[in-house]
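Accompanying notes for the structure given below.
Note that one protein chain is taken out, while the other chains of the complex remain in position.
Right, subunit A next:
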């Protein structure tokens, strides 16, 4: 009862503020507790130019309990799972307050894209990438934005270089391909080991990767 009324009011508030460039809609007309929200990637970040869609489930106890939010759009960000889109943000968990609205929560997600918290990660692999090599991380995040979050990006999804997708140096993949390993396997192992580039003199790591490749093939 209180939930339905408030959701309708929140819908209206989003419509009344087109300047925020935030969108909120029901997934189906029959269920007002399942919504999709979207917002634009913050300018000056690798997410600039992207449109990010968020799946929103409003629990029975709303607004006394937080809405469940996860990204539908794939996002390369330390606090967002690159696989499931799960989000690590305190206000959606224990720091929830009933005065937070769906709109303000979406704005908080936008702010999260602007300022990642790699020390409290949702996706450890991405967070490590961010901490180790920010430039490379930014390139990968921008590539994901272009591939998955741009309005017309849907059709380009197929022909993606797997190595590039995870910010791995293509030369490194080629090096192991020359040894006869399959590319998907190489990418998988390099991701697992968290290695993006390799100094050609670093034989120890080279051996470690080869061992890992042999073990998993």
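Just so it is clear, a contact is a pair of C-beta atoms (placed from the backbone, for glycine too) under 8 Å apart; a residue touches a chain by one contact, two chains touch by 3 or more; residues count from 1.
Convention: contacts and distances are computed from a predicted model.
*Asks:* Leaving aside the chains you can see, what is the UniProt protein name of the one that's missing? Options: "Anaphase-promoting complex subunit 11", "Exoribonuclease phosphorolytic domain-containing protein", "Actin-related protein 4" or "Ribosomal RNA-processing protein 43".
*Replies:* Choosing among "Anaphase-promoting complex subunit 11", "Exoribonuclease phosphorolytic domain-containing protein", "Actin-related protein 4" or "Ribosomal RNA-processing protein 43", the correct UniProt name is "Anaphase-promoting complex subunit 11".
*Asks:* With respect to the chain omitted from the figure, which of A:24, A:54 or A:112 is a touching residue?
*Replies:* In the complete complex, the chain left out is touched by residue A:112.
*Asks:* Which is it among A:69, A:88, A:127 or A:213 that touches the chain not included here?
*Replies:* A:88
*Asks:* Tell me which stretches of subunit A touch the chain missing from the display.
*Replies:* Touching the missing chain: residues 1-2, 5-6, 9-10, 13, 16, 61, 63-65, 79, 88-91, 94-99, 101, 108, 111-112, 115, 117, 120.
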